[in-house]
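First the structure, which I've put down as structure tokens, then a few questions once you've had a look.
Excluded from the complex is one protein chain; the other protein chains are retained at their positions.
Showing subunit A:
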Amino acid sequence: MLTAWGLTKAYEGRTVVDQVGFELQPGTVTAFLGPNGAGKSTTLRMITGLTRPDRGQATIAGRPFTAWPNPSHVAGVLLDAAAVHPGRSGRGHLRMAATLSGVPGRRADEVLEMLGLADAATRKIGKYSLGMRQRLGIAHALLTNPPLLVLDEPINGLDPEGIRAVRTLLRGHAARGGTVLLSSHVLSEVDQTADRVLVIGNGRIVADGPLAGLTSSSRSLVRAKDMNRLAEALQRGGIAIQPAPDGFIAAHAPVEQVSTVAFAAGIPLLGLREEQMSLEDLFFRLTGGGRA
């Protein structure tokens, strides 16, 4: 659905996006993760034609976004929730977009209702909270019911209820065969939504795959009622251990090996799971500690 090849952009001699390439398949939600300044937004702007790449290209369903005569029907895009005129109403803003896209004006009311903004439809956007602006931006992206959604930090500023609603909405879009690309700098915002994660650091794609695969480590976190016996058993089994948060022991072995050792020692376990790295740890590992 979306293919990017070697997207590269430099500002004043500094390369902010370097040879970024990926391909998104229909029916998937892909998270584009990276710290602030890693090149996420620049990449999304190049995909949507707002910024001209120095090299490389991105196509949506075979054509660059700007080569489609009416691209809003190909991709719904939210790049900056603040990019709206504060003096206009939410409904007025969406009705203008509906006119421009060639969809009926009533569709504006439908998406406002869908995003929980019906009550604020006639209010000036300047009076909207950040979360409401985000929802308005998502409503704008959904206006034409396009197959691809490109959303830059869509969950930023939303309350827990809003986050859950947006997650459900995005998963639903993918379940109906749509494609979603959403960026974030916070792993927890996307870990329940994305099928796949693209990690960008210092302008380059540094990891690409399922989230669980990227954040898994070679360590297990284990907890038992008798932690001293557990520690002794693990060490006897040749497994190095370290204290871990929340009363766990971090064991340098896969969960199967830890389970076998504990079972053989007759120690009932209260918890055992593979250690997941935080996004910060992941970035640190993938980018060698360099932060953009």
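What we mean here is this: contacts are C-beta pairs under 8 Å (C-beta built on N, C-alpha and C of every residue); 3 or more make two chains touch, one makes a residue touch a chain; residues count from 1.
Here, contacts and distances are computed from a predicted model.
Set against the options "3-oxoacyl-ACP synthase", "ABC-2 type transport system permease protein", "Cysteine desulfurase IscS" or "NADH oxidase, putative", the UniProt name belonging to the omitted chain is "ABC-2 type transport system permease protein". Summary of contacts with the chain left out: across A:Q57, A:S217, A:S259 or A:Q276, the touching residue is A:Q57. Of the candidate positions A:G49, A:G116, A:G157 or A:G237, contact with the unshown chain belongs to A:G49.
Note that of A:L100, A:A175 or A:A212, the residue touching the chain absent from this view is A:L100. Considering the whole complex, the residue from A:A82, A:A175 or A:A212 that touches the absent chain is A:A82. Take subunit A: the residues that touch the chain left off the picture are 1, 5, 41-42, 45, 48-51, 57, 59, 61-74, 77, 79-80, 82-88, 92-93, 96-97, 99-102, 124, 140, 144-147.
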